[in-house]
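What follows is a short report on a single structure.
For this view, one protein chain was removed and the others were kept in their places.
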């Protein structure tokens, strides 16, 4: 993680100031407010603002669904009910803002989620830092043979090939950056005029780091996390999602628990899958052949039920 | 305004609790936090949460547009620059949540703004309060003759007609509500079963009050206010927009000032309108006939320039 | 259903014109294009435009996920794969536009779906038709005792109570409408000026009909339909959703089939629910007491598995 001294000082200063507020506050989240959580080799995510807590979800649900008592045990039950039945609007009543630093190829995946507010560091105005993501040895994965979209986890490249890949990634990023700097001519060689920033940036590789402020409501954040903290997500974005899940746990613990139980840990059964579960429970010997499922669906179903196909 | 004693007590209690926070706080907005601002005969709007301040706009702009010093005078200039040039994303970094009570026909206009989060009191679950909007004598306007969409401001109905209109509005609302109550059979007359709430509600008139939590970012709020605090908006929603503008002034005074100067007080000149202004400034005698504008556009332009057509 | 003769003529005229296009066309949907499908007592839904077909989904998926052959059997498999794994963006590539006439209390539920484009008939400009929804005898349901939000299906009110409810609904709607007309003074009684339309409309009851054009992409339409064609949706909006599902079947039959199998007919198992299914399949005797589920969740799970609790 690469914060300048000025940034570190600003963070320390912000963390040192406390003012009284009538708004709901969440001490467990205040504890880490502004603190960067380091990720990958130069990245981080940090919570820089938030609004609302578990009670804001309950309050919004109660205006919609009528009154009730206000014990914490009932709040938990109501939040679990909302999560289970996908009553999503009460979760939109909480908002959080992150400051994130990540490689550009990660930012390109991330930005596809359209329901957030974003202000990104602009390479039209400013000069990008000289920082590139170089995977650690465990992350240097080959293409998966089963999954067209992913890598083979747990079997990283090794030896000569790993060494050469890392060398190429580093050398290409550094050479491109050096040439980017030369084109910009920020050091004002008077014999030339320098290329516009908005053009020179095209010479950078996609493991360069960028950063942005990213603000989103809790419902849409959970949707983002359900996709990006999932095992199918690319490792380099998943580490961000996992760190953010921990901030959600501090912020809205009841919502986090319900989300873990009903969304992250669950499985969706199709009409056909449900039919097979019922037949199995009735003692019938169901096989792929008599299941009406395709071989692929059958395999997926058996895997989720913890059975051999 | 009709708050129950329980609601008043809850507000007093919330206002009595202050907790320390590391987040940005805005004392002028904290002053009125949770307090209902009364509107129309039974409505209100109140700020129940917020996130960010003018500095959050500046901070987001600086991550996009590069660094600078941090004097307040420069913050003001930057915010004005952003507003003037419609760089809207930094204003999305602030968020506010309102609790609003308003007549259903007002809610129907309001909900057309899709970029907010909403939780409305549900008449499928709960029973609507016995409260109807009856216009005050000044609001009892006839149809405008010029404007197909609006009322004639400043010339309310009077005398016999006004009296009869008010009587009809009141009697119809009350009779419909009484029959709504009869259909619900909440008093449990054992000789009948009562109609479902989701059906009985259809008997209510559209001046019944409803309420919701409504959460929105500052950019989209300003867009909403530019339309609804405008002279063309219906009076009954405009009073809400005007009250909310005052809360914006407390919350983000620099943004409010820039918004007043560049958006609310300004005017858009078309290509043709700009051409005419240039010709007038050059001393040419321009008339509608030689202007290339339609009579209607000409009238609108002359009005905005403060000239007789 | 209440179409004027002018509207019927316009529909016949539009249906009579065919022009050649290079765009994808769907003959089964063209067959019913512009035709109103009658719903409730005066409502309808009709498809007035569309863009794309099942192949547009496939084409969008292939730009994202790489090339393949183009047999129809493979299109079906790809669409089912996308639906199963919630790869939603390819379904956003199709768009459809409906013209809908429905009671205002139905419109109020409908508009909560924010991802559509809407143009509604405006009662600020125009005068609403004299048409009210009066439920048929089978729809006159009492409040559900189990479900705070719904009605008891299948046990409508009868006899005296039903008769009185229908009479009240009809009389209140008619009286309010008559007074609305009186206030408007469209017949130009010269002794008075008439109330502005934007005000007079507040006297109408919520079973009045309104209408709008409603345009949405296929992904968001399916999300809407999964909520509103569901058994928990209010009957009066469900009939619209069911009619629209039939138009989806004509339009994109492969997508409709996948949607029916994986979304409408399926069930979501939580982490705890999945655990119980696994234990049951392993032959264990699981009861609510040893299940770690709340009684309510247990009941819901057993119901979805088709077992007695």
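As written, the chain order gives the labels A, B and C, with residue 1 at the start of each chain.
Note that in this section a contact is a pair of C-beta atoms (placed from the backbone, for glycine too) under 8 Å apart; a residue touches a chain by one contact, two chains touch by 3 or more.
Given the structure is predicted, the values throughout are model-derived calculations rather than measurements.
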Legend entry - Partner chains on view for the chain not depicted: A, B, C
Legend entry - Contacting the left-out chain in the complete assembly, out of A:19, A:88 or A:122: A:122
Inset, instruction - Could you tell which one of C:2, C:59 or C:226 touches the chain left off the display? - result: C:59
Inset, instruction - Write down which of A:104, A:264, A:286 or A:302 is the residue touching the left-out chain. - result: A:104
Legend entry - Touching residue (missing chain; options A:28, A:168, A:282 or A:303): A:168
Inset, instruction - Identify the residues of chain A touching the omitted chain, counting contacts across the whole complex. - result: 103-105, 108, 111-112, 114-115, 118, 120, 122, 124-125, 133, 135, 139-144, 148-152, 157, 160-161, 165, 168-169, 172-173, 175-176, 179, 182-184, 192-199, 201-207, 234
Legend entry - Interface with the unshown chain - residue positions in chain B: 65-66, 77, 80-81, 84, 89, 112, 148-149, 260-262, 264-274, 277-278, 280-281, 294, 296-297, 300, 304-307
Inset, instruction - Would you write out the residues of chain C that touch the absent chain, in ascending order? - result: 14-15, 17-25, 30, 33-34, 49-52, 56, 59-61, 63-67, 89-90, 92-93, 95, 97, 117-122, 125-126, 211-213, 215, 217
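FYI, only the chains that are shown with their structure count from here on.
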Inset, instruction - With chain centres taken as the means of their Cα atoms, state the distance from chain B to chain C in Å. - result: 29
Inset, instruction - Measure off the straight-line distance from the CA centroid of chain A to the CA centroid of chain B, and report it in whole Å. - result: 35
Legend entry - Centre distance in Å when chain A and chain C are each reduced to the mean of their C-alpha atoms: 33
Legend entry - Residue numbers of chain A (touch at least two other chains): 65-66, 89
